[in-house]
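Yeah, one chain of the complex is gone here, protein chain that is, but the others are all in their spots.
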Amino acid sequence: MSTGLLFALVGAALFPLGAAGLLLQRHLLRRILAFNLMGSGAFLVLVGLAQRQDVPDPVPQAMVLTGIVVAVAATALALALTRRLHALTGRLELPEAAHD
Amino acid sequence: MIDAQQAALVGLILLPLASGAAAFLLGPGRGAGLCIASQAAALFFALQLADSVLAGDIARHRIGGWGAPLGIDLTADGLAAAMLLLTQAVALPLALYARAYFRPDSAEVRYFWPLFGLLLAGLNALFVSTDLFNLYVTLELVGLAAVGLVGIGGGALQIAAALRYLFATLLGSGAYLLGVALIYGAYGSVAVASLTPLVAAEAPTLVGLAAGLMLLGLLLKTALFPCHYWLPPAHGGAAAPVSALLSALVVKASFYLILRLWLGPLAPLTASHPLLPWLPALLGAGAILWGSWQAIRAPRLKTMIAYSTVAQLGYLFLIFPLLGTPGGRAAGILHAVAHGLAKAAMFTAAGVLIKATGQDRIAALAGAAQQLPLTLFAFGLAGVTLMGLPPSAGFLAKWQLLDAALGQGYWGIVLITLSGGLLAAVYVFRVLRQAFLLTSSKTTVAPVPRTLEWTAFGLAGASLLLGLRGVELVELLAVWGWE
Amino acid sequence: MSANAALLLAVLASSFLPGLVIFLLPERQVALRTALNLAGAISKLALVSVLLDGVYRGETYAFRHAVLPGLELALKADALGLLFISLSAILWLLTTLYAIGYLEGAPHRSRFFGFFSLCVTATMGIAMAGNLFTFFVFYELLTLSTFPLVVHRGTAQAMQGGTVYLRYTLLGGALLLAGSVWLQHLLGHTEFAHAGIVAGLGAEQAGALRLIFFLLIAGLGVKAALVPLHGWLPQAMVAPAPVSALLHAVAVVKAGAFGIARVIYEVYGVEFAQSQGLLQPLAWLAAATIVWGSVRALFQDDLKKRLAFSTVSQVSYIALGLALFGPVATVGGLVHLVHQGIMKITLFFCAGNYAETLGIHKVSQMRGAGRRMPLTTLAFSIAALGMMGAPLTAGAVSKAWLMDGARAAGSDWAVWVLWASSLLNAAYFLPILWQAWFGRASSAWPDEHIAARGWRETAWLLLLPPLVTAAATLAVGIGAATSWSPLAWAQLIAAREYLAAAP
Partner (left out) sequence: MKRFGIGGAALLLALALGYAMLELGPARLDLRPAVAAHLADSGVRHPVTAVLLNYRGYDTLLEVAVLLLALFAILAVTPPGPARRPAPADPLLQMLARLAVPLMLVASFYLLWAGAFRPGGAFQAGAVLAAALVLLHLTGQLPGWPTPGALLRGGLAAGLLVFLGVAAALLIEGSLLQYPPAWAGRLILLIEFCLTGSLGLILAGLFLFLCQAEGERR
């Protein structure tokens, strides 16, 4: 098995793990971590699968760079919102859906 | 140099991007005039683009001159032009509305204009992109801008709603991105033009998984029942101009992409099984019933309108078994356009009522409703579209949908469509009757800028007048550019 | 656009534009609002007479505008439509006058007259609709524009009435929509045409056509108040008197009855409908409604409610006439479209006068009202006698033609139904008349707030309209044989619909 395919398989395992965490975890920091895990899974698949013959392909690498920056932006926003929620309510979990 | 059509195409992306950044440069709370001017120019561009596309001339632009699959291509066919036109036509009045709505020194308005500009840039870029990875970037641009706009109030409710929305939208775009990664792995390209001839019904399993992941992620972003949990708090809790933007435009963006993929590169897969289109249709039917029921029960005005969005989005998916017919396709887009205008009108009208009374319980609106007849009228006209009653664009969409469903003998769709209209009437008239209730005490109503009332009325009027101009829209949609 | 097409639009605009302006007028601009109302009503009357003249001379009037490929808003002016248009235009002018007097000093008048104008616009659109699609558009507009009028008072009872009204009419609208779309789907159009459009479809669609007929009639039957779809009508009488007058005589129930006429004669074609056995059940339903409405009217003490059930019964005369196969019955049904309108609007004007002048809302309070308000009571009596079918009134003409028609169609049972209805009519109207003229007045009226001045028992704007319509009741009855009467017009229409036999 080539290294690229191995990366992709690891990514294929990480993504569902992260997605499940994003859905199941209640603590916001854990959810943010889960999101990053999920994103890393997708990036691994993107780079790994494309070079499963172990010949580097610059296009997905550039895409992953773009993806990482987007993920950083999203993470920063999530952290900012989490801090703000903590400052306002003292909690680090989302309130149950308001039944209004 | 480039021709006028391409200038309009590129301008629709660059203008709001530049105006958003420039508004940031000008400082907190400033840049309203700039964004409004840029939006007016964008509306002009969109009209120009639609006009040239209607003449049969599909707009194409190869960024960097490379051409797909190495570079990224932009394409505006009839569907894209229609969505671009809708977006600018809704965004310009909303920009005017927002300027009058926010107090100049309020916390909400400080970064509204930069976020507004980038949201519009993201939407416009999404509608014309034909590169699956580039579409991912535009999706994130739209998603993060929308989350930021939900949170601008800074209250605990808004922050919680924004976070919930952020996680939903990230999960959705994450699934989409994984799908794109798999597609690239299988085919070595993410350009629609090169993928379309490659994807076949007997594609590798991985491509089927990719298609499923992309569509599921986008369904979540479109808040299709039962993935709608994040929408009511976000759309109901945000400031009125933001709610209007989100309900009218943002959810439509991911729907647009679903439709594009379904009919475009993924068509061989989606057409591989005759029962597949019934899955979104079934969820759509669930959305109509469940969303309407929640809207009927909602005690608060904006919550009600938000649930109405959940319900109305259902119609967009009810058309999937009918996508093979031109009528079904037209019905979906007509509905998306009609709902966009009407829902923007409804949220802006609700904003006026809430601003005037300082609260938003439906049961307590009677006094205000009677002192703001123009706003109530706007609400009513928007309601006419949502109920699918003539002479509105919503009615044309409903007629077209029924016609297409009868053509295929799909009685379930007929039944759901008709009952959805009746359920909408229940929640719309819940509000409208406030205007006629006998009020014992004279409610004091805060003065509201006239601009707010008139923009709401203008948007509602547009959704009605479009009911007389369906032919042009259908002709526009017939110009199809994603082979 | 040709001048003829523009004329049709002008007929719509003559009430639509004033309506829009009135919405925006501040409450205190009474003079301007009144001027707009009257200018609209009078100019509409003028436009309609131009139209009448044109149609008489054989001009064709048509307007088309495509809203979707293959789907057109179409307006036309033909004999049947003009019968309804003329009735609406004349009665609108009178009702406007009456409403101006009735609502003097009441709140929310801009809103009221705005929707009032929209309501008439919708009625005109229904009358001029050139296809079922256009008909449906205006039919639903009518629902929307009458709801605010029904709940105008804003009381809990008004809200209740309005809610019931919406529940019925929107459901009916949905059925009508389903039927219309289906028809459009089968035919590719829904054009109204002489002798119908569906006959060519072939036998394999017979089942579908039957179901569509059911959907269409059910949808129209809600507004036409056919049993069991009539439940909203007695509830909707909570509206102010001018609205009830308009609802019962011109706009809503007539829209339903008129729609039934269009469907039978110009969509299905009466011969085809008869050949498919579609008319007989409708006739039975209409007969049942006639009897049921009359029986229910007997037991109502609330004057307007009694009139409302009377409407349920009387409007079905029209449906009965249309459903009995044969030109004579058709003439009876069509002429009753006009006659019932004139008579019923008189009754509601008078009921409004009693309520507004003396505070009388119930039949039991009417003792002696005839001596206090002789002119109003005279008008009321003429109209009530007309309803019973007394000689020299409009009602007698309708009834005579309907009975002849029933015999000609071989449906003798319908004759008995009509006789029974006449008796029941007498049973619920005569006691009112007796009480009013000969009963001893109680010492004080429930709530007298317009004092009599000489011969003028109430405000002249309230008095004039019922007197005019009462006179018309007599005029169209006595002058039925003349060439200008509604009867002559109905004969002309029937002659065109039955290609074989002219009456």
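Of note:
Chains: A, B and C, in written order; residue numbering restarts at 1 for each.
Criterion: a residue touches a chain if its C-beta (ideal position, glycine included) is under 8 Å from a C-beta of that chain, and two chains touch if they have at least 3 such contacts.
Here the structure is a predicted model, which is why all the values come from computation and not from measurement.
Contacts of the undisplayed chain with visible chains (whole complex): A, B. Contact with the omitted chain, checked across B:34, B:96, B:137 or B:479, is made by B:137. Contact with the chain that does not appear here is found for just one residue of B:35, B:121 or B:231, B:121. Of the candidate positions B:10, B:253 or B:405, contact with the hidden chain is made by B:10. The omitted chain makes contact with subunit B at the following residues, 1-2, 6-7, 10, 14, 17-18, 21-22, 24-25, 27-28, 61-66, 69-72, 107, 110-112, 114-115, 118, 121-122, 125, 133-134, 137-138, 140-141, 144-145, 147-149, 151-152, 154, 159, 162, 182, 184-189, 194, 198, 204-206, 208-209. Taking the complete complex into account, residues 5, 8-9, 12-13, 15-17, 19-20, 23-24, 45, 49-50, 52-53, 55, 57-59, 61-63, 65-66, 69-70, 72-74, 76-77, 79-81, 83-84, 87-90 of subunit A touch the chain not shown.
As a convention for this text, only the chains that are shown with their structure count from here on.
Separation between the centroids of subunit A and subunit B, computed from CA atoms only, is 26 Å. Centre-to-centre spacing of subunit A and subunit C amounts to 67 Å, using the average Cα coordinate of each chain.
Between the CA-based centres of subunit B and subunit C the separation comes to 43 Å, rounded to the whole angstrom.
Shared interface positions of subunit B, i.e. residues touching 2 or more other chains, are not present. Chain contact summary for the complex, subunit B toward subunit C: residues 330, 370, 373, 377, 384, 387, 389-391, 395-396, 398-400, 402-403, 406-407, 414, 418-419, 421-422, 425, 429, 433, 435-439, 467-471, 474-475.
Listed in rising order, the residues of subunit A touching subunit B in the complex are 8, 11, 15, 18-19, 22-23, 28, 31, 35, 38-39, 41-43, 45-46, 49-50, 52, 59-60, 63, 66-67, 70, 73-74, 77-78, 81-82, 84-85, 88-89, 94-95, 97-98, 100.
Against subunit A, in their complex, subunit B makes its touches with residues 133, 136-137, 140, 144, 147-148, 151, 154-157, 159-160, 162-164, 166-167, 170-171, 174-175, 177-178, 180-182, 184-185, 188, 190, 229, 233, 298-300, 303.
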